[in-house]
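Structure first, commentary second.
Note that one protein chain of the assembly has been removed; the remaining protein chains are unaltered in position.
Chain naming follows the written order as A and B, and within any one chain the residues start at number 1.
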Amino acid sequence: MPKFKIHHVTRYNYETPVRDSANQILLFPIQDDFQQVLKQDLHITGEPMVDIYKDFYGNEVGSFMNAEPHLELVIDSKLEVITRGNHEPADDQPAEIQWAELHKIRSQFPYIDFLKQEQFSSLGEVTRIIGEMDLRSLTPYQTGKKLNDYIFTHFQYIKGITSVETTLEEVWNLKAGVCQDFAHLLLVMLRKIEIPARYVSGYVCPNKSGMRGEGATHAWVEAYIPFYGWLGFDPTNNCNVNGMHVRLAVGRSFSNCSPVKGTYKGTSSHTLEVGVSVSYEDGRTSEEPSAVLAAQPKNANGEQENSYRRYMEMIQQQQ
Amino acid sequence: MLSRVADSLYWMSRYLERTDGILRMLKMNYASSQDDLGEFSWKPVLQIFTYMNEGEANAIAFQSRAVLQYMVTERENPNSVFNIVTHARENARSIQDHITKEMWQCLNDYYHAVRNEHLLIRLEREDPISVLDVLIKHGLLYYGTTDITMARGESYVFLTMGKFLERALQSADILDVKFSDVNFDFSKTDTTYWKYLLLSISGYELYLKTYRSGFEPRKVVEQIVLNDNFPRSVKYSINRLHGYFERIRNQGNTKANEKMQFMIGRLRSHINYSTVEMIEEEGLHLYLLRVKKELRDIANALNQYYFAYS
Partner (left out) sequence: MQTSELLNNYHVDSHTWDEMYLNESVREQYRGVVEFMQRLSIEELNKKEELAKGLFMSQGVTFTVYSSGEGIEKIFPFDIIPRIITATEWKFIEEGIKQRLKALNLFLKDVYNEQFIIQDGIVPAEMIYSCPHYLREMYRFPVPYDIYVHIAGIDLIRNYDGSFYILEDNLRTPSGVSYMLENREITKRLFPDLLPKNNVRAVTEYPNILHRNLVSLSPRRISKPTIVVLSPGIYNSAYFEHTTLARLMGVELVEGRDLVVDNHKVYMKTTAGLHQVDVIYRRVDDEFLDPLMFNGSSMLGVSGIMNAYRKGNVAIVNAIGNGVADDKAIYTYVPQMIRYYLNEEPILKNVPTFQLGHDEQREEVFANMHKMVIKKTNESGGYGMLMGHVASEREMELYKEQILINPRQFIAQPIISLSSSPCYMNGKLVPRRVDLRPYALCGPEGIEIVPGGLTRVALKEGSLVVNSSQGGGSKDTWVLAI
């Protein structure tokens, strides 16, 4: 049962005072058999009242506001969390029985929502590629692993090449992106073959293993495996999720899971920096958030957003 | 009251006051042009009431009908009566529940009148004064209706503050431009010139009754800046502005109130303790510049403290 101390800092700076800010955070780890929060210490500029409720997907969502003029918003979350790996699926039922089970539950809650496909132009090409893989002869678990590998192999991991506004179509054509894009692509492929799949946002704690995604929030996918349950696949690292990931939120896509988002009013543009550091039981600590605070890619229409009286979205991208 | 509503009331009122000023001034200048043996120049009018540059103003300065068309119906002129009345009505439209139904109907009728397609043709072909009179009457109807139907609450205060602020600015502007036309020469005694200046701001008759000595620039300045009884004088307008502000002074928003009270009070004292001699000594242009600057500061402060909703 590994134990991690995670320090996650999100900082917005504004050139001139802004006001009427309203924000939503999904920074409260899921608590279940595989994950337990020992301690969480959350500090927000101005110490506003944070209201917490459970959303449709079971995530804890916090909200807070600041109507007064301000120049900075810092959300500082310190966590102590224990994770426990799950055994691998036994995968001992014949493939056709497993596929039949998936077919049976396809219009049931909650699976129905995790099968809904986002449309984009190249979806036909995705369908063709999946068709060529002859996945129906494999079990859903083997399929998951194979598609996970496909994404990892066929897409390049390049930080900063995409932003939160990059569309699926663009990512598909770029053949590159960050964890958020990898996760979205895997969702598309799994859903295409009728495996319910959900987006997961959280942290990866690889210690010395050299996995991608340290220093920022991470994203991966959970697929529903018949007679087993939800199983995590991390296409950015081409692995199953097993005790080294900390889950913050699940949803249909990034838009349900954005760790921090908010709006404000003002003429000013903003800069957003995010940093995540992890301390391990062996005493190793990844760099402090202040050292890894990284400026986030601007949205494509960043310029236009600065106009007066315009609401602005401030969403951080997951890497 | 909602900040946005106060803002709209204030601007609706300013726009209507501006329209009234423009129309009266057009009417009298047109009449004046009929008396002028030489060529009558509309340049000062264009300078006060439009954003035209010198060249553009020169180009139509001697064409009465073209100027009237530009000032009244031109859609491209942001300060045309057409556009100002439209703005006034747009403001009114968003605050219909804060003005009376009668006022709204007045504005609506006014709006439909300036949009009437025959207006332009009539301005071109008929007696312009009758056309302008029709429009002026729409404005008068609005003033009367407001006076009779509008409750004397906060809405009325913002409405009236807008009116007097605009009026003070206009009177100061007109005086400034008209005098700059004669290089602030207080010895110019061309009767017709001063007569039409006074006529254009409806101060001619009062002048005759007050000053029996004929037309004298100093007296003209005195009436337009300092006359207590002339409803378009700078002094009268600022005293009114002050009086109405006092009515909302005691509601919340303390910091804003103090700041506003200081600004309005200072300007008021400055005007109340001025004489024509002092103005002449300081220089009319400088004096007016200062008054205009302080009026604009007051407008900005209103905007910042009372109307900042977005």
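Convention: a contact is a pair of C-beta atoms (placed from the backbone, for glycine too) under 8 Å apart; a residue touches a chain by one contact, two chains touch by 3 or more.
Treat the numbers as computed from the prediction; the structure is a model and nothing was measured.
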When the whole complex is taken into account, which chains on show are touched by the absent chain?
-> A, B
Touching the left-out chain: which of A:A22, A:V37, A:M133 or A:I161?
-> A:A22
Among B:Q251, B:N272 or B:Q304, the residue in touch with the chain that has been omitted | B:Q251
Contact with the hidden chain (one of A:N13, A:Q35 or A:S63) = A:S63
Residues of chain B (touch criterion as defined above) contacting the omitted chain | 1-4, 6, 90, 93-97, 101, 104-105, 108-109, 112, 154, 158, 248, 251-253, 306-310
Residue ranges of chain A at the interface with the undisplayed chain | 20-24, 48-49, 51, 53-57, 63, 65-67, 107-109, 112-113, 116, 261-263, 309-311, 313
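The rule we apply is simple: only the chains that are shown with their structure count from here on.
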Just give me the whole-number Å value for how far the CA centre of chain A lies from that of chain B.
-> 61
